[in-house]
Structures are given as structure tokens and as C-alpha cells.
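Excluded from the complex is one protein chain; the other protein chains are retained at their positions.
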Amino acid sequence: MAILVDDNTKLLVQGITGREGAFHTGRMVESGTNVVAGVTPGKGGQTADGGVPIFNTVSEAVEETGANASVIFVPPQFAADAIFESLGSDMKTVCCITEGVPVHDMMRVANYLRFKDATLIGPNCPGVLSPGQANVSIMPRSIFAEGNVGVVSRSGTLTYQVVNELTQMGIGQTSAVGIGGDPIIGTDFIEILSLFEADPETECAVMIGEIGGNAEQRAAEYIQSEMTTPVVAYIAGFTAPEGKTMGHAGAIVSGGDTTAEAKSNALRKAGIRAAENPSEVAQLVADALGK
Amino acid sequence: MAILVDDNTKLLVQGITGREGAFHTGRMVESGTNVVAGVTPGKGGQTADGGVPIFNTVSEAVEETGANASVIFVPPQFAADAIFESLGSDMKTVCCITEGVPVHDMMRVANYLRFKDATLIGPNCPGVLSPGQANVSIMPRSIFAEGNVGVVSRSGTLTYQVVNELTQMGIGQTSAVGIGGDPIIGTDFIEILSLFEADPETECAVMIGEIGGNAEQRAAEYIQSEMTTPVVAYIAGFTAPEGKTMGHAGAIVSGGDTTAEAKSNALRKAGIRAAENPSEVAQLVADALGK
Amino acid sequence: MDLYEHQGKELLKEYGLETLPGKVATTPEEARKATEEIGGTVAVKAQVLTGGRGKAGGIKVVDSPDEAEKAADQILGMDIKGHTVGRVYVEGGAEIETEMYLSIMVDREKKQSLLLFSTEGGIDIEEVAETKPETIVRLYIDPLVGLQPFQIREVTFASGLSGDTAKSFGKTLQNLYKAFEGADASLVEINPLVVTKDGKVLTLDSKVTVDNSSLYRHKDIAELHDAAAADPQEQRAQEAGLQYVKLDGDVGILGNGAGLVMSTLDVVAQAGGEPANFCDVGGGADAEQISTALDIVTSNENVRSVFFNIFGGITRGDEVAKGLLAAMERTDIKLPIVVRLDGTNAEEGREILAENTPENVHTEETMLDAAARAVELAKKGGN
Partner (left out) sequence: MDLYEHQGKELLKEYGLETLPGKVATTPEEARKATEEIGGTVAVKAQVLTGGRGKAGGIKVVDSPDEAEKAADQILGMDIKGHTVGRVYVEGGAEIETEMYLSIMVDREKKQSLLLFSTEGGIDIEEVAETKPETIVRLYIDPLVGLQPFQIREVTFASGLSGDTAKSFGKTLQNLYKAFEGADASLVEINPLVVTKDGKVLTLDSKVTVDNSSLYRHKDIAELHDAAAADPQEQRAQEAGLQYVKLDGDVGILGNGAGLVMSTLDVVAQAGGEPANFCDVGGGADAEQISTALDIVTSNENVRSVFFNIFGGITRGDEVAKGLLAAMERTDIKLPIVVRLDGTNAEEGREILAENTPENVHTEETMLDAAARAVELAKKGGN
């Protein structure tokens, strides 16, 4: 069983006619995802590559196609509005790929989300991919394989790195979720880990963290107290200096708790396997699965 | 069993040193209510009549006394802030007695309430009284008796009228809740009726409505589909002309659905006993209870 | 509080909505001058706080200052649904392309603001809802986040407008919501909202209702209240802090508590009578307020009997009885007054009344009996 997106996903692409939106819509369709609609205000009535109908508004698109998940490629200044628009049409899963969304916009979105029975992934994330079912992401489908490992990560390329090593060892994935590298994101590790915990097919979960914030420590507490599914973790950024943003807006050491070392220690204290580098992750997963 | 306020209620009075606040605090204490604290900014450290300690802020009052319910007597321009202050300290039950709170203030409060595990009664309401347990209201304790009828009403004096007739017939009450006469109120009939339905001691519920809005129609649907406890209803305002506010800010006929006739008809269609006047209510309750 | 058309437009203009040039006139001469200043064809529009003035002849389109003067002369003083026209609004013309409907109101059920839009304007929205429901867009505005850009797009696409006109339309929505929130309105309605031949989006007629409870923070709006146009007794009651609504019957009614008074009207009607008014004296009314209330109620010439319905709650029945007697002393009402006194210390109260009151005061124990008595007395002609 996959989490968040699966065979029942009817995907809407917000910003479908932009460069990124158009390119990745093609890839998602190629991966077999059921892309039912696109939205670009002012281009309603047109058709995107792959025959996807375009609408002016999400509300119209949902009414016409029954879309139940959306992926957002609009420029950062319009991203919060695009998320609100999806939530306004009661979308269940929203992936915001867009990078560079203002933090205050995201605070408003994140607090509004408390009202809604919806999961927002991102922003500044690669999305969600459930091999063999749905690809609501910008991740390369080719490196994935169907299987029993759930992956959740703050980083896109580190996800690819780990997934690729898993696949090469013959270990497939239920779903891979990139939760995003921004300081304020819709969904944290804990929510995704709880979905993996509840999923009978996920036999092991991989959590890839990095410097900044303390989401990994909170996840460690959750894993220790609530999870029976084994978890393998890896934290990037041991050598990051204080006060410097390392690529991701949220990857910044700003105090003792926010270093990779502090996070790895917290994980190990909670009895969680924490790898030193991405290659070790795959090996630890194989161990956990008894392979 | 009582609803909303009972023996476990530790009451905080916001605006305890005002004329109304001070007067009704005395009455609530006399009724045996456990009034643990009062709040009046700038009068922290003083003591109100009856020995109730006064604090500058709700947060301080809750920390010191463990108050779990509050009743608000502050002037209308400060009422929304007082409600937010109570919600900020995770108060479970908040009764706002204040009349004349701006509608836009209440829209903000009501929408914010969706986040909170709290029940707001009012504004512009007489409060909640559970005979023999707690009096968080401006209602006259003397006309009540302990018993098995739950009363919910948009009007204060009509509640007294009905309760008095019930008591004189030997029929006591579990709790009486005045939900308030404003257009936007924290809690509608349905939420209170559901509490009465869940309360094993409440054997009959009385719902007193009036012109304006369509809360009674929605309640009728709820009663018909969800309740097994018998309900007796009465709607005031059959002779009210269109477009005129009848005392309560929310009591205004502004369309076909909002008349007393339309509401009474909807209730009767849903199989609910609807009285023609307050005196008939007591008789119908006696019938429902088989007395 | 309802605003006159010209006041509502003035308010909407402050929030950036576009209107046609216009001036208020209270005399035909002022209407002439206004027309001279505005120039061209103008509409002379009765300013009344009720609908249907068009059908009543309260709007005249004229081409010259002379005609405007004549039109104003006809309209001023006119009675429209019981409202006497005291002022007209002289408004410039425009070449209209389309008429639409736009409003925002407080939705009690959803506890949010409801925006209604229709491409069908200039007619009653309830009629549109019945005949062309598909032209209506309804959307809710959460006060915690306001009117969102995507909602503006939804309505704009529904309008069918494009280019700069669509942009002006979007701006109109945004500004209307700002006005609605900023002025604490419970309703702002633009009907029709027009698009002119040169693509402008204008407020042609508007209705603005401001929440009375918010007037303390809108002193400028509160000052717009036209005391002269209000019912003089309703005005006096308002100033005395009483809730009073004049009705058409002959049984004057007072009571404590809005719900109880509404119910009192009902039982009077059920007893075959007709209530002359609604009057809530409130919970802790003193002798002075009661006497003012009695005076207001009985100043209505139709009143033949008075029903004073009191439930003693926190204010005990004996105290109420004393207050009533003190109030009676201040007035010299000859009409029969039926007092029903119930609740806390009701018996003591009734005794006090029985011992001390003049002949024209009758006491009853129940609402129903009191209603029957008051109706009976009214039918006798108040003797």
C-alpha cells in the first residue's frame, strides 16, 4: 500500500503551462499517473500536452474532473494563493514544488491548514512518488522500484541517492515523500512516519534529515514512543558552519539543537539506527529487513 | 448529569470589578458555584467580594487557580479580546454575557474557535445554569430545580418563563443554556442538543427559538435524524414585521425562512412538538415525560 | 443602521470604488444647481431607506436643470412605503454596456461573509435566484484570511469580462470587501454594478447596512443617522436605551426581555388582538425608564389598552411593582393597563399593586389571562 498518492489519485497540476509545470506533467503522465486536469488562469479551455484539459480555476477543474490531489508549480509569489485555492476546493493532498515561498505566507498557510482535512507537502520539495501507482513529483521515476520501504526526506537529491542505492540492492519502496527544505513546511516527519507506521506494507522507514530546526528530534521521540516499524535515519550537514544557509532556506545551524551531530545523537539515544552517510543507509535498511 | 458546567467547574470571571461582573459574581457564589478567580487588568492582587482573588491576566489566573471555565462581563468593545484571552489559556467553556459585540469581531472569534477544543456560549446570552451544581449565568437561581429536563434558548426571559412553569409543575432541570440573541454566536442549538442527547439524565429537551436566521430549521433536521431524547420546541415572534430588529440583534425577519411560522412548521414537519406559547411548553414537556 | 444611497456611495468611494458624479439636494433649487454643475443628462433619485422607489416614481431621468428642478419638486415630500422623501440625489449619466449584481453580507449559518455575484443586475437578486440560478456565484470569505486572490479570479472569470475591465472588476471586488470589513457592514450590495461602454466598472445603486454594535468605532457613520426620518417615538426610545418598534394594532405592549416581549405580542394575537408595538424595557429598568416607556407606548394614538408583562428574575417582583407605581405617578395615563407579574416574589408584587394602584390598572397571574384581558379592554375602546 502506498501513502498519500496511489492508484486512486486524480491529479490536478496548478501552473501546468509554465516551463516546469509542463515538463513535469509530461513525466508524471509517462509514469502512469492519472493527471486529470491542469489550471492556468486565462488558459481555460485549452489542452496541455498529453491531452490534459486546462481550466481557469481549481474549483472548475475539480467540478469537471473530480481531481483529489494537486501539485503546484506556480512562481513563489503566487504559491500561497495556489495552496489556498486547492484547500478551498477540499483537495486532500497538495504538493507544493515551488521554491522560494515567503516564510510569512507559509505561516498563514500552515496555520490555516489546522482547519482542513488535507495534507500539504512542501513547499520547496520534490513531491511524492508511489512506485507503480502514482508520481506526484519531480523525482526520476526510473530509479524507483515497487517494494516495502517508505522514504521521507527534507532533501530531493539525497532521496534519489538513497532510493537508487536501495533499488540497486533489490529493495523497493512503498512511497517516497520529500517534505521540503523550507523553515515552515506543511507536513513534518512525524505525520509521514505515522502514515508509514499505519501502512501494513511498509516494513521499514527511512528518514533523511539535515541541519536546521529540531524536527528530527521530535521525530525521534515519536519513533521511540509510537512506532513498531523499524526506522533508519541519516542527517546531512555535519560540517556546516553556524549561521550559513546551506542551499535549502531551512538548512541553517542556529543553535546547539540544530546541528547534524545533535540530531544524530538524539536519534541514537532514542534507539534509532542513524547512518553516517547515504551509502550506509541502504545497508542498515537491508539489515533491518533481514536481507 | 449536567452539561457544560457542573461540580467540577472552577470559574473565572472576566471583568469581575465592573458593575455587572461584581453583582453577578456575588449571585454565582451564593448559588454555590466555585468561583476561583477574577480578572480585571490593573487590579491584580486585589480581592473581590466573597474573597475571590483578582488577577491582571487570564493566563496568570489559570496558572494560579486552575480555572477551567470563564464568564465574561467586559464592555462590548473588549469582549472579543476577552474571549481570545480565555481561548489562549485553553479554557474549555466560555460564556460571554456581554451584549452589543460587533458582528465582525464575532466572525473572527467564531472562525478561530474551529481550532480550539472549547465551547463558547453567547455573546448576548444569560449563560449556563446547572441546578445544584454550578451557576455560570445571570439567571435567577431561585426559579430552578434539579431534575431531568434540559433547556436551550436564544432568549433569557423566555428561559425564565419556561423554567419557572416547569419548576412549578414539579419538573426540574439538568441544565439551562442561553445561547444568545446575536446573529453570530459561538454555539448553536445543535451542539447543545447533542450534549443533552448524550447526557443520560436528560430525559427531555426544550428548545426555545425566535425569528431570524435558520438555526431552528437546522436543529429540526438534527433532532429528526440524530436524537432519541424527546424535544419540545417553542418559537417566539409570530407577529414580528419584516426588517425590524426585535430587541435581540439577531431577531429580525429577513426572508421566508426566518419567520416564526416557517420555523414552527419545519419543526412540526420533523415530528417535533412545537408549542404556540410558553405555557404550552411546560404542558408538552409533562406529556413527553408521561407526567 | 441603513445608509442612504448617497451615503453608502460616499463610503464606497473612500474604499476606492468608482461611482458617477452626484450631489444631494433637499430643495428643487439645489437640484437645479446640482444639475448645472454635473451637466448633461442626470437622474434625480429619491433617497429613502426602503426599496422599490423606481416603481413608486422616485427616480426621474432628465436632460436639463429646469427639468431637474421640476422632478425634484415632484419627488421631494413623496411618500414611498411610509417613508417621506426628504432629499434627492442628482447623479450624472453613463453609457451602460451591462448590468451585474454584487453583494457581500454576513452569513449567520456559516459564520463567514458571503459574496454573491450575478451577471444579471438591476433586478431583485431573489428573482434572479429563482429564474436564472446558474448566473449566480456564491462564495464564502473566511475573516481570518480575507477575500483571497483565487476567489477574485473565480468571480472575475464568471463575469465574462476580460482585459483591463476584468482588472477593474477584480479591484472592485477587493475594495468592496475592504469596505465591508472596514466599515463593519452587515451588508454591502451593488445593484446594478455596471460596465460602461468605455470599460469602466461603476457602482450605480448601492445599499449599505452597518452593524449597530460597531458604531462606537465609526463615529463618522453614526453621525449619518437621519433622526428626522425615523419614527419620533422609535427615536426617543433609542435615546432612552429602550427597544421599541411601532406596529399597527391597538394593544400597547411592554415587558422585560426581548424574547418575552416577542412572545407577548404572539399571545395577544392569539387572543384575537393586535399588538400596537414591541417595547423591551430591559432587565433592570428603573422607575424613570418605565415611565418613559409607558409614555412612548401610550403616545401612539391607536393604543386602547396596555399590557405590561413582567417576569421577576433577578429583579424581584415586589421591586418591579414599586417601580411601576412610581412610574405611574409620573404619568397620567388613563388607558387601562393590564399587569402580569410572575417569577421571583410575584405574589408580593401583585399585593403591592392591588393595594396601591389606581382603577385603570388590572393585574393577572398568567400571560394568557393577561393577554385576553388586554385584548378585551382594547375592544371596549380603552374604557
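Lettered A, B and C in written order, each chain numbered from 1.
Definition applied: a contact is a pair of C-beta atoms (placed from the backbone, for glycine too) under 8 Å apart; a residue touches a chain by one contact, two chains touch by 3 or more.
Only a predicted model underlies this, so the values are computations on that prediction, with no experimental measurement involved.
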Option from A:Met139, A:Met207 or A:Val285 whose C-beta touches the chain left out: A:Met139
Contact residue for the chain not shown (choose from A:Ile192, A:Ala205 or A:Ala236): A:Ala236
Absent-chain contact - pick from A:Ala48, A:Val62 or A:Ile211: A:Ile211
Touch with the omitted chain, as defined above, among A:Leu158, A:Ala176 or A:Ala288: A:Leu158
Chain A, residues in touch with the chain not shown (by the definition above): 27, 76-77, 100-104, 106-108, 110-112, 138-140, 142-143, 153-161, 164, 181, 183-184, 208, 210-215, 218, 236-241, 244-251, 255, 260, 276-279
Residues of chain B in contact with the chain not shown: 41, 44, 56-60, 78, 81-82, 84-85, 88, 108, 112
Chain not shown, touching residues in chain C: 144-145
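Definition applied: only the chains that are shown with their structure count from here on.
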Pairwise touch network: line, ring, star, complete, or other: complete
Per-chain Cα centre nearest the global Cα centre, belonging to chain: B
Centre distance in Å when chain A and chain B are each reduced to the mean of their C-alpha atoms: 46
Cα-centroid distance, chain A relative to chain C, in whole angstrom: 54
Multi-chain contact sites of chain A, meaning residues that touch two or more partners: none
Where chain C touches two or more other chains at once, by residue number: 144
